[in-house]
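Only a single protein chain was left out; the remaining protein chains are all shown in position.
Now for chain A:
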Amino acid sequence: MATLNILVAVCLIYVTFLFVVAFGAERAARRGRGGWMRSSAVYTLSLSIYCTAWTFYGAVGNAARSGLEYLTIYIGPSLVMLGWWWVLRKLVRIGRSQRITSIADLISSRYGKSNLLAVGVTVLAVIGTTPYIALQLQSVTLSFQVFADTQAVAGQTVDRDSTALLVAAGLTLFTIVFGTRNLDVNERHHGVVIAIAVEAIVKLFALLAVGAFVVWGLAGGVAETLQKIDSSEIGQWEMRGDRWATLIFLSGAAFLCLPRMFQVMVVENDSESHLRTASWAFPAYLMVMSLFVLPIAVMGLDLLPEGSNPDLFVLTLPLAKGNEGLAMLSFLGGFSSATSMVIVAALALSTMVSNHIVMPIWLSLTGGGAQISGDVRTVVIMSRRFSIAGVVLLGYLYFRVSGGGSALSSIGLISFAGVAQFLPVMIGGIFWRGATRTGAFAGLSVGFVIWAFSLLLPSIGSEVVLFQTIIENGLFGLSWLRPEALFGIEGLDPLVHAILWSISLNALTFYVASLVGFPSPLERLQGAQFVNVYEHSATPQGWSGTAAQSEDLMIMAQRILGAREAQTLFEREAKRQGVTGYLPEPSPDFLRKLERELSGSVGGATSHAMVGQIVGGASVSVEDLMAVADETAQMMEYSNQLEAKSEELARTARQLRQANEKLTQISVQKDAFLGQVSHELRTPMTSIRAFSEILRDSERLSEEEKVKYSSIIHDEAIRLTRLLDDLLDLSVLENGQVNLNLQQGELRMLLDHAIASALTGNSGETIKVYRRRHEETAVLNTDLDRLSQVFINLISNAQKYCDSPSPELSISVTHTGRMLQVDFVDNGKGISKNDQAVIFEKFARVGEMKAGGAGLGLAICREIMGRLGGSVTYLPGQGGAAFRVELPLTFQPNRVNS
């Protein structure tokens, strides 16, 4: 009794110790001092969860029953580690680059992020693992039982069910505490890994201790032990080649496919270099583990009473020999083996169940994505916790229902065979781009059906009548559908038979269905990513979104990753993109990154769906999406270009039309001008020619006539000269650079000079000029010669055209600010309204007035005044013809009208 109590105490202390170790590891990791926890040694030790209670206790039992066959369980993984390290390396690389969370996630991600496939794999994994968890619970209760039985004198018995329940609860608690602390896959489960590494050491030490005790304590030395082995039944055992090959293959396959192995090997892997160490260290560990199996089995058979359960020799041998301390250590070894397996298996399975079953259902119920209220992060953690509890509970229920059969190893092999069905799909998926989702579905389905039918069904068949019938007569009474003799092949070992059919048909179906079907673009893309994981670690595979979605993505990410992590992630990305603020552009690159980040929490398919819900097109084929986006962008770009081009064309056409109109107008103006110039030149020339001919041809001309006609010729010649002068002057004023000769002068002097110039040389009546000289004191600073030219023109016009019987011209001056106004008003009839509009145009002549001018005078005046920064305008309503000259007192170049 005392021993049992001590055992319970030791057990509790050990569990407490594990908790402390795990807590310490977590704390150290949080403080960044956990580097040593990520060593290749720890990684190798963590792989030892392969050695469960089944290997710890069962290997001896196996050896006792089947001789060296137990070695196959060690040879398989050793061969994988030594010979297939490159497969493992690829798995690890893919796992890291794709943020794979479980084997279900791996397979679903590879085959187009199919959630259905993930659900399938998850369900199968749970089915395959549950008996195994039950097995661990059973081993713990059995070992307790052993202690209790030896203490039976005290009249106390151990309640097996409550022991199992207690253990299950404890393991659930441990897994929940250390398995669901955080969600990011980068922050792996340090506590769990360290705890199982410690347990690995404990179980190895325990087995070695028992082995040493048996060899040197019981057998009396190595030589004696070998001799005993030779003489025992085991020594007579014969090796069956087919079974060995099958078992080696099976254990190797299971090593790769077991969810818990995937968890420690791929998900918890920190560095590919650890794998290199583990590839020799782990086989070495297994070798040491197997070292004393045979001696213990032989000595157990030899020393213990007939009928003793060989599965418990490790425990019962020291106990029978009274070495309770050693027995307790052995118990702790078995306990360690069992608990580490349950913990990691529960962790791995809960991730799968939560990510691929619970979360998708929950998301679809609540509408998913960022639209839901509440914190998805909490939901994810809760979902994980319930999944852990659920998985362990399932194992416990199986344990209760199955009643705890004593043949541990057969349950283990059936489980192995179950998960081995993942092998073709997994290996095909990472090495063959042609593998499709349909193929994966078909292969897995066929493999599992055959496994269930040929292996699982017979194992529980003995208790169910219906199954019994099927086993004996075949399904539907068809003899070729007998579970243990499929397609008429008999005589094979049932395990070999089942493995042969299930794996080969699984692989064949997978291959053929993959060839027949067409993968979706996403599948092809993922296939390329997985198969060529070494070539491209960063090729586009994701989404393209719009800026408006960034916020939605942020909201969603916050709920899954937590506010702080999400914000950090987004800010870092925004910084990387060079975007101000904390919202990055939802570039495909970022969305892919985000999707991976999220997949660490909720799995690949779910995170794909969640991002898809926000970005749009949930089950979208990404290549199509990208192509469409590309095309749209190109088309928009092209259409923009076209629009710009057509706008430009329209503008050019408009400009051309305007230019053409202007040219036409100019051409018309030029024609008119040339016509007028021609007319003005030809008119005096006509007179000149006519009179010169008269003078030449007529002999009978009076002297008087000769003088008169000569004068006409002379006057017309002068008129011609003046016309040409005016034309040139105007041409210079209109187009050329006019050099203004700025001078200072008094207005009065200027007018005196102008009047004198305009009126001298005039035959006949001279117009009478009225001035108010006191007004004319202003001093001007301008081109006095040009201004004078204007004044002369206006005065001589008045002289020429004023039709009053007693013509008068009044000149008045006013100042307005810096401007000077000089008005010239005569007492004639004035100029009609129609003519007022044209008098400043070239060659414009008013009414019937005829004074020999070419009609360029006022045009020249207007040009001059423009140059001087002023103007000359007609003043209507003054009675006679009235012109106003306005100009600045001081010439200011910047005010010149061009």
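We take it that a contact is a pair of C-beta atoms (placed from the backbone, for glycine too) under 8 Å apart; a residue touches a chain by one contact, two chains touch by 3 or more; residues count from 1.
One rule holds for everything that comes next: contacts and distances are computed from a predicted model.
A.B. asks: Tell me the UniProt name of the left-out chain, picking from "Cytochrome c oxidase subunit IVB", "(2Fe-2S)-binding protein", "Transcriptional regulatory protein WalR" or "Tricarboxylic transport membrane protein".
C.D. replies: "Transcriptional regulatory protein WalR"
A.B. asks: Looking at the whole complex, which of A:Val611, A:Ile688, A:Val738 or A:Val813 touches the chain that is not displayed?
C.D. replies: Checking the options A:Val611, A:Ile688, A:Val738 or A:Val813, the one contacting the hidden chain is A:Ile688.
A.B. asks: Using the definition of touch stated at the top, determine which of A:Glu199, A:Glu565 or A:Glu716 touches the missing chain.
C.D. replies: Here the residue in touch with the unshown chain is A:Glu716.
A.B. asks: Hey, which of A:Arg27, A:Arg576 or A:His679 is the one touching the hidden chain?
C.D. replies: Within the whole complex, the residue contacting the unshown chain is A:His679.
A.B. asks: So which bits of chain A touch the chain we can't see?
C.D. replies: Interface with the chain not displayed, on the chain A side: 671, 674-676, 678-691, 693-694, 697-698, 712, 715-716, 845, 847-850.
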